[in-house]
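What you see is the complex with one protein chain gone and the rest in place.
Our next item is subunit A:
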Amino acid sequence: MANTDWPGCGKSLKGVILDMCGVLYDSGEGGGVAITGSIEAVKKLKASDLQLRFCTNETQLNREAFVDKLKRLGFDISVSEVFSPAPAAVAVLKERGFRPHLLVYDGLLPEFDSVDKTNPNCVVIGDAAEKFTYQNLNEAFRVLIGLEKPVLFSLGGGRYYKEGDGLALDVGAYMKALEYACDLKAEVVGKPSPTFFQSVLNDMGLQPHEALMIGDDLVNDVGGAQNCGMKGLQVRTGKYRPSDERHSTVTADGTVDDLAQAVDMILKQRH
């Protein structure tokens, strides 16, 4: 019987999904910096027989601009390999006839060009960072409280991420704030939503057990992937904190120092 534990599962894998921020690079001034060894690790995966996709909850830039940023950092990556919440949200809005009030970072706005935003009947929030002012949140709140049936979409539901030398609140904190204010439950588009992971698996044509997710966010990357039947590996980079290894509800299938070590261990199983 095939070994399904980490790192033995590396032998039977068919695809790998990589989180981006905190795995490939650390965000910060001037677009951030690549994490040591990660550029080379992506090259090695691409040279292997494994399928590779990137799955991010990045919502500060549209995909084109985001991929350009990673290319400048030295990564070999293209737009079609990247899955992010905004395009998924646009599909949901159109399918269900929603006209959003947007509280997102300016850089993300182009993703919503094709969506009707007049007379809004829902609110979409992304990681708006410094645009999360009291006034902007209040505007979103008033749209919601004025609707007969308030609907809030959140592009990702993360608690926090690493920004420069400190941690910063992610969109999930503001999603919770609006949920509490309006006594509603938001619909999360992006990680850890199973629909989001499934769309990546579909694109690779793989079953969940054939794929491995690597991320720095224990709950959203690792836990989210595991909920879909994938293996989830956590790296000790980005927002990783030692207490993650004693988490009450999520246990990673494996924990590695960084992406470089993860890739070397996977590829060693396959030789």
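FYI, a residue touches a chain if its C-beta (ideal position, glycine included) is under 8 Å from a C-beta of that chain, and two chains touch if they have at least 3 such contacts; residues count from 1.
The rule is simple: contacts and distances are computed from a predicted model.
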Undisplayed chain, where the name is taken from the UniProt record, one of "Protein S100", "Cytoplasmic tRNA 2-thiolation protein 1", "t-SNARE coiled-coil homology domain-containing protein" or "Haloacid dehalogenase-like hydrolase domain-containing protein 2": "Haloacid dehalogenase-like hydrolase domain-containing protein 2"
Candidate in contact with the missing chain, chosen from A:Tyr25, A:Phe54, A:Phe83 or A:Tyr174: A:Tyr174
From A:Leu18, A:Val123 or A:Leu137, residue that would touch the chain that is not displayed: A:Leu137
Where the unshown chain meets subunit A, residue by residue: 129-135, 137-138, 141-142, 145, 159-160, 166-170, 172-174, 176-183
